[in-house]
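Left out: one protein chain. Kept in place: all the others.
Order of writing sets the chain letters: A, B and C. Residues in each chain are counted from 1.
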Amino acid sequence: MSLLSPVRAGQTADELTDDDAWLQAMLAAEAALVRAQSVLGLVPPGAARTITDVAHARTIDVAELARAARAAANPVVAMVERLTAAVAAVDPAAAEYVHRGSTSQDVLDTAGMMVARRCLEETLVDLGRARDAAARLARAHRDTVMAARTLAVHAVPTTFGLKAAGWLVALTERVDRLSTVCDTLPMQLGGAAGTLAGYVEYADPDDRDRYARRLATEYAAQVGLREPVLPWHTARAPVVELSNGLAVTTGVLGKIAVDVKTLSRTEIGEVAEPAAEGRGQSSAMPQKRNPVLSALIISAAVQVIPLAAGLGHSMLAEDERDAGLWHAEWQPMRECLRLSGAAAATTAELLEGLEVHPERMRENLARTGGLIVSERLAVALTDIVGKLAGKKLVSRAALESARTGRPLAEIVAEAPEVAGRRTVAEIAALLEPSAYLGTAGDMVDRALRYAEHK
Amino acid sequence: MSLLSPVRAGQTADELTDDDAWLQAMLAAEAALVRAQSVLGLVPPGAARTITDVAHARTIDVAELARAARAAANPVVAMVERLTAAVAAVDPAAAEYVHRGSTSQDVLDTAGMMVARRCLEETLVDLGRARDAAARLARAHRDTVMAARTLAVHAVPTTFGLKAAGWLVALTERVDRLSTVCDTLPMQLGGAAGTLAGYVEYADPDDRDRYARRLATEYAAQVGLREPVLPWHTARAPVVELSNGLAVTTGVLGKIAVDVKTLSRTEIGEVAEPAAEGRGQSSAMPQKRNPVLSALIISAAVQVIPLAAGLGHSMLAEDERDAGLWHAEWQPMRECLRLSGAAAATTAELLEGLEVHPERMRENLARTGGLIVSERLAVALTDIVGKLAGKKLVSRAALESARTGRPLAEIVAEAPEVAGRRTVAEIAALLEPSAYLGTAGDMVDRALRYAEHK
Amino acid sequence: MSLLSPVRAGQTADELTDDDAWLQAMLAAEAALVRAQSVLGLVPPGAARTITDVAHARTIDVAELARAARAAANPVVAMVERLTAAVAAVDPAAAEYVHRGSTSQDVLDTAGMMVARRCLEETLVDLGRARDAAARLARAHRDTVMAARTLAVHAVPTTFGLKAAGWLVALTERVDRLSTVCDTLPMQLGGAAGTLAGYVEYADPDDRDRYARRLATEYAAQVGLREPVLPWHTARAPVVELSNGLAVTTGVLGKIAVDVKTLSRTEIGEVAEPAAEGRGQSSAMPQKRNPVLSALIISAAVQVIPLAAGLGHSMLAEDERDAGLWHAEWQPMRECLRLSGAAAATTAELLEGLEVHPERMRENLARTGGLIVSERLAVALTDIVGKLAGKKLVSRAALESARTGRPLAEIVAEAPEVAGRRTVAEIAALLEPSAYLGTAGDMVDRALRYAEHK
Partner (left out) sequence: MSLLSPVRAGQTADELTDDDAWLQAMLAAEAALVRAQSVLGLVPPGAARTITDVAHARTIDVAELARAARAAANPVVAMVERLTAAVAAVDPAAAEYVHRGSTSQDVLDTAGMMVARRCLEETLVDLGRARDAAARLARAHRDTVMAARTLAVHAVPTTFGLKAAGWLVALTERVDRLSTVCDTLPMQLGGAAGTLAGYVEYADPDDRDRYARRLATEYAAQVGLREPVLPWHTARAPVVELSNGLAVTTGVLGKIAVDVKTLSRTEIGEVAEPAAEGRGQSSAMPQKRNPVLSALIISAAVQVIPLAAGLGHSMLAEDERDAGLWHAEWQPMRECLRLSGAAAATTAELLEGLEVHPERMRENLARTGGLIVSERLAVALTDIVGKLAGKKLVSRAALESARTGRPLAEIVAEAPEVAGRRTVAEIAALLEPSAYLGTAGDMVDRALRYAEHK
């Protein structure tokens, strides 16, 4: 089901979030629950072992299960029936312990977080690759001069290293934040309505509070997730913080792709996507080399942002379990996970092979005959004519230069306020782009240090 | 891939929009193009027949194709390669005519609209079923009195018929609008960048404009879609109007489901979802009968609304084809189609079997001892004490009644302004809910007539 | 309150939707209701005249009213108190007829639609101006050749006229659709919970249905809005269709702005925004001429799309009036109206003064040495080497040309399959951009005809 989503087709994140992966996680959550109950002495170890052994996705027909899930509006009820039957076929006594005291949402929320954790781990690896590639680009092009563009037009000079350093810092921050999200994904354990009543009904009546606390700790350990303060059946911040985290992450990846796409424009040509056999082809035009990796990454970002927004509405859940909002979470959450994971892998591929063309950067800088450094010229004229008048003088001269094609330096040198106080050569020197880079190099160094120490 | 989307699992809309359906539509678009070119005399009829014969989804491995689609960021390039090879295996000469003059977006946009059209036709059938069921409910319960609720609390009396009439009108309007959307979905035919240059290159140089116009008309006929004024490669209103139309449709269905869910609350109990073996079960609580159909419908509405919003950003496409926004359309558009289609089918099922409990409606009305008709009482006192004073008097009496439990009629009758001018019995008569229904019955009749004549 | 929204600051749409305009519309709705009741004989004509005279926004302190609105969660209750007092000061008897039988939502929804109608009328004027300007551009540049760009890189030649024709068709469609929306905005009349009970309580008990129908017709006429089939207190399609209509409209405007912004890039320079004293200045860089009108238009589109999405959730209203969703509509609806209105005015300004630079278009076309017409070349080689082989040959030659800088025509002519069958001159002729425009000119003509006849 990924023909319409080439960004994720065949990517690891796709496999880690497919129906089989979710079913396996649901079964793993059931098995972990029984093992936790067994550790606390309420289930025979043999039954826990049997259930763990049987709880494998291959024992259940996932397509048939999906259809059966309509009856309860979630797949857990039907999954429990099938798991119970499969366990009973091996050991009827053990079947009594399947899903004991539990509720659909405990299983599905925990499974969702297990799937998320596994997928995030992989995404973090790819984000790390993208970050390292950005660091290499920043270092290699620390002093490669290019035009900075604001509102689509040339602003002042900058370096490609500083642009890559911006990507680097953003990626480093995302690795940091997403790692925190990954490490704090909570398990769910509340029972039918969050009181744990079903679970503790089997415990010693005098020891229920302590039993419940130990069960939560043991279950969290078994599933490899954080133990929350309370059940979160209708306190959906964990889901929304996860999806928001993924939206910001794909946003960062999308920004990189937008930059690459823009710099790949035929008229700009300052970078090119890594070449690969057959990549970037058009079905019509033989000469085309489309920035397809960028297009794929952007397509993911543009999808994840509204999906995450939709998940935001989950917060407004009613009562102890919502009728509809909870059910609307699963598919968009999966989509966020796999699109962001695939976008991370695609960005790593993009940055690891990115071609940079410093000569085109210099050509483009030269196109406006020094106009790109007019901010500096205005500053340099400040002590002659004042700040405001300097800016106006340069503004007028820039318009004249653009209209007539005469060099800006000549026009300025001839201005009555300037004539005799600065030579054409002095003014021309002020208009050398590589001499007006501010502290771009130092900022690249700082970004590299920041990324190393994170 | 629908384990996490029980609302659509196994539903017709799911099948009509799956990868096979899209691939088949892409192949059908290619075949239709060749047939159109053949009708105009530029392709031998035999080649058109061969290509039409070969263009079947079963000849292509869709999962493998999905992975190959990454290279071009869309599945058409790889599909054309495979189709061409398959045609060449039968008739090498015919292979030359596959995708001739065309571009990926012509094929994919046309295929998307073919999928949409087919799915909408089915959705319209189910919307029609839901509408008819709403009409039956409105007619049957034209005079069934119940409490109207505003801001969650009792307002004034209304009828269940009027509530169902509201559903009926909304569904009728949606059938109307969605039919228009369905009937005006456009095909796409522009060639590499919207000039049709590739297509007309094969035509008589002196007759290209006429050829292009005839090709468009013939192609539209072959694919069963509207002929647009111009190609719409980056004029994406058709996609956004489709998804907005689906969002409003699922919104209407979601409103019905919200009403059913609310009226199903244990304390309210005025309706119940149709019973079915195993439906609405909880994995924990044996007594539960959850309004699962409503939950499923709401889950669809809550997903489609932000998906449609995301598609809105497609409008901001760059140049003659966007790098990313177009690619972000396909999956959300499919999701909108199948979720709304499934929601329509589920709503039909819900309304066709809805249980209505008039006796619970009467019980609930009686709970507030006539307070629900206090608006009328205030009006009735207007000629004694004036409008404002009447409202204040009733307001005070209502608070006292709520606090003390004494009948509202008695308290009002004892008020100095009223005493001696209205008896308790007269006031009590004013508080009969069934006597304060405005023109609810007439409105039901009007809604039924409106629906019949649409 | 528009310092942060320069797109609408000082624009007509801003004024037509401000607090004063809404208050005036609310008062106008109250007055219209009384006049309608008077026409039907239930209110003395003098009272209706007095209320109409007093119902002016200047009689109420809108800031104080806004704060008072918190008590009822909507501004109507407090407005009615102030209006009643103001009427009573003139004619105490008339005060009894203010808001008689009515409910807050009838007044606020009707007022909202009156504001919307007035604002849409103005927006339609500006859309018409933008459309006319697009038509002039399309006609003037029917044959101005430029590069079409797909996925950000040169694709095939097109004309600026065809690009402008695309804007023209999209604007024409929007004028058409938005006119329909404007002409079908409904009034609201339902009373406390949609049964009209409060209104008909004052009518002859034997004639209530007919009275209600006549009241609705008369009220609709008085407020200049459509009479809906039923009250739509919780059937919110009118609001969502309005905001969706505005979202698609600003999307169309945003697409135009995106095109202008892209073509304004320093390296592309094919168009420039209309110059105006002080416009497009940077606070730092004297040479800058930023595409500020485009930025403003895009800023509106990017805001309206998610605002409309948020309004989509209004559909899921509970019962006969929602507690929260209705209250969340007003501000976003206003924002959609004024942003889209301002974007329409700004687009008219942009297109009316747009500078087009055909010479830069030719320069840019020439940059790739004919590669932009390689699709045509591939087609032309079809009869020599076949379609697939032709495309591959050109693809190889394009890469070599890009690498070595040698003319594409020479490289192709030397290819073994071609040598001796086509001369360099013949191939070079095939690579003339202006000879590969498909039916662009005819499509411009068709678009102009379409716009004229709409």
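We take it that a residue touches a chain if its C-beta (ideal position, glycine included) is under 8 Å from a C-beta of that chain, and two chains touch if they have at least 3 such contacts.
Because the structure is predicted, anything quoted here is derived from the model rather than measured.
Engineer: Among B:84, B:262 or B:331, which one touches the chain that has been omitted from the display?
Structural biologist: B:262
Engineer: Please identify which residue in C:65, C:87, C:437 or C:451 touches the non-displayed chain.
Structural biologist: Of all options in C:65, C:87, C:437 or C:451, contact with the hidden chain holds for C:65.
Engineer: From the list A:305, A:413 or A:427, which touches the chain that is not on show?
Structural biologist: Reading the full complex, the residue touching the unseen chain is A:305.
Engineer: For subunit B, which residues reach the chain that was dropped from this view?
Structural biologist: 147, 149-156, 261-262, 264-268, 281-282, 284-292, 295, 306, 309, 313, 364, 367-368, 371-372, 374-375, 377-378, 391-392, 394-395, 398, 402
Engineer: Using the touch rule from the top, list residues of subunit A that touch the missing partner.
Structural biologist: 73, 84, 95-96, 100-101, 148-152, 155-159, 162, 165-166, 169-170, 173-174, 191-202, 208-209, 212-213, 229-230, 233-237, 240-241, 244, 247-248, 251-252, 254-255, 258-259, 262, 298, 301-302, 305-306, 308-309, 312-323, 375-376, 379-380, 382, 386-388, 436-443, 446-447, 450
Engineer: Since one chain has been left out of the picture, which residues of subunit C touch it in the full complex?
Structural biologist: These residues touch the chain not displayed: 1-7, 9-10, 18-19, 22-23, 62, 65-67, 69-77, 80, 99, 101-104, 107, 191-192, 198, 254, 257, 261, 276, 278-285, 290-292, 294-303, 305-307, 309-310, 313, 323-325, 327-328, 330-332, 334-335.
In this text, only the chains that are shown with their structure count from here on.
Engineer: Using Cα averages as centroids, what's the distance between subunit A and subunit C in whole Å?
Structural biologist: Each chain's C-alpha centroid was found; their separation is 32 Å.
Engineer: At least two partner chains per residue is the criterion; list those residues in subunit B.
Structural biologist: 73, 101, 191-192, 198, 254, 298, 301-302, 305-306, 309, 313, 323 - these are the residues of subunit B that touch more than one other chain.
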